[in-house]
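All protein chains but one are shown in place.
Chain naming follows the written order as A and B, and within any one chain the residues start at number 1.
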Amino acid sequence: MTVNSCFTSEKISKIRWIHEEYQDANTFVTGSWGSARNNIKVWSIADSNYAKEFSIKCVDKHSTIGDVTGLEVFNKNSLAAVTVEGLLQVFNVDKITDNFSLSRRGGVENLHKFKRGNRAPCNGICVYDDYAATFGEDGRLNILSLADLCILHDIAEGDNCSVTTALFANSKEILTGNRMGVIKQFDVRSKNKEALSTFPISGNDERKSVAITNMCCHPTQKHIVISGTEEGSLMVWDLRKIGFPISCFKAHAQAITEIGFHKTQPSRLFTASEGGEFWQWVQQETSFPLNQSQAFPSESDSNNPWLDSKRTKNQINVTSLITGVRRAINSFDVHGSHLACGGDNEAVYIIATE
Amino acid sequence: MFDTETIRADHKDVIHDVNYDYYGKRMATCSSDQTVKVWDKDENNKWVVSSSWKAHSGSIWRLSWAHPEFGQVIATCSFDRTVSVWEENLGDKVTPTMAPMKRWTRRTTLVDSRTSVTDVKFAPKHLGLLLATASADGIIRIYEAPDIMNLSQWSLQHEISCKLPLSCLSWSKSLFRLHAPLIAAGSDESSPTSGGKVFIFEYSENARKWTKVETVSAVVEPVHDIAFAPTAGRSYHILAIASKDLHILHLKQPLPVGNEPGTGPRLEIQSSAQFTDHYCHVWRVCWNITGTMLASTGDDGSARIWKMNYMKNWKCAAVVKGDGNQSPTETFLQSQQSSMNVSTPTTKYYKKGTIANPSQVPWH
């Protein structure tokens, strides 16, 4: 495993790989926060003369006012970015001769506003195919078409508390988490804008609010959802039996900032934290015989370690991927054997696991 | 040393007070033209007026921002003998697409003073939403809004008579809760025979009353402004006084022993510095956030910046002057004459590549 880093001159809020087929991604995009002008930057990594060392270079950037709060790749090389100002922009990241460049395809403004019509901060975006949902301090949920750049549907009063994270469970259901620790499930197509279900979490001290900070779902078994909390713990949910989490683990000492599975290797889960940690949770080799036809051992409920807290403890190994980062790692992304993360120490780290 | 941004104030007469909100992101100005203007930064980081209104029927002398915990609130005091409290709120939506306008609404007018109100200051936030006013009639008045959700109700809590016309007041800034709150007030009565011109009052929680604990006898000349420095971890208060000289006092406040202020050990007052650099009257004093720098305004038409060094001594670090005839950019009286020499280095360790000869630029 090798780690390469590069200072960015801005605090990184989001980092995402641009997908490439049949090879490890070599291009990533970052969004920044906390400066007078923030940037969406495209970076390329290249092998340099030294063994195992990459040179990391910024190849293009788009400057914007307000923190970049969400950045997601869709359709392989399209990019949807939202800023805290409630501006959604869609870019193409194209390879022109050897370098990647950003071209803006369009945008939607003023996605979030308070009751009187003044602008409300947008907290992020989640995508599903060509659809996206943005969420914010106004509690509103906007469902957009990224192809047509328009709002298809909105749930104006989704939450009376700020929505901190959202996740498409499937093409028609969306989950939201808020700052007081309540997860809600909405049907994005239904006329009824009430939540289908609502379930609160509780932390160590029931007198304290524990925000849901991020959520992800299992890449092959979509009903398994893992949420990260402000206290640094993980909660595993089975969407078929919601109400109570299946299990709950104390993980990081500070808030979890991002959580996600490896897209093609579901046995690997990653978590990053406000305390500068970046961990990998790997499922150990199982002892029972593998079915030959099954590509992945975790394809069924009976052996998915996340669905049983005992199994989780026995079968999952946690390793730290990076040490000595003294500030929040706000975001990471995994593609093939390449990992990228970045955060408040104004650096990005590229980890090659092979 | 400085980059200068010029803002056209558009007041019809001299500005009497410019004040910044808690974060330094909003500005409020008041003037003899009886208007108050509130300024915000636009998307290009330029200051623009977001509200401007006629607030009084006389010159507006000073204004004060409340802590943002209480919302967007300012208080103004005027020659018209009144103090007004203003709150910003969102107006109704005019059109569905446009964001609603922000506007300032008068929440109350405090009319107890019989003369010009010369100073108004919100208390440190941990005391609640309190407002102190100083008047030419020699009375400090302390008002409280008991319900922070309702700023139209203010009650006059205390009236403290100082016998001499008052020009200024300041709340102590200690965050140390055992320290009872202090108010220092200054009088610009011109006769030296009337004795000390700075009065210090202490509040007793038990007796619910303000008691004079000290008259600073060292300052007998008229006092025009007074300011407690933020304590920033110090165990004593620092008080800057604008009088004939600039005084910096250290006040060591004893912890309360008895119930009554004045019955326990006395406030220890020590002069830390006294400067005559303005050669004549000092009009205003202002501390920076951490209380390590002071700006003073003098009758010589200049402002001086004072800095505390690591030996805790105060020194004048810079002077700001007005001059109508100069070229628009700043000039330094004493710029560094020397320049430095540099030769061509190469990087031999860690990083490769050579570095060319830097130009001959003097240090600043």
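By our rule, contacts are C-beta pairs under 8 Å (C-beta built on N, C-alpha and C of every residue); 3 or more make two chains touch, one makes a residue touch a chain.
The definition used in the following text is that contacts and distances are computed from a predicted model.
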Listed names "Nuclear pore complex protein Nup85", "UBC-like protein", "Ribosomal RNA-processing protein 40" or "NADH-ubiquinone oxidoreductase chain 4", with the criterion being the UniProt name of the chain not displayed: "Nuclear pore complex protein Nup85"
Where the missing chain makes contact, among the chains that are shown: A, B
Touch residues of chain A, complete complex, unshown partner: 7-11, 33-36, 67, 69, 84, 114-116, 118, 120-121, 123, 137-139, 159-162, 179-182, 184, 195, 198, 200, 202, 206-209, 211, 254-255, 274, 324, 326-328, 344-347
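To be clear about the criterion, only the chains that are shown with their structure count from here on.
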Partner chain B, residues of chain A touching it in the complex: 36, 65, 113, 116-119
Chain B - residues contacting chain A, complex: 43, 45, 90, 92-93, 96, 98-100
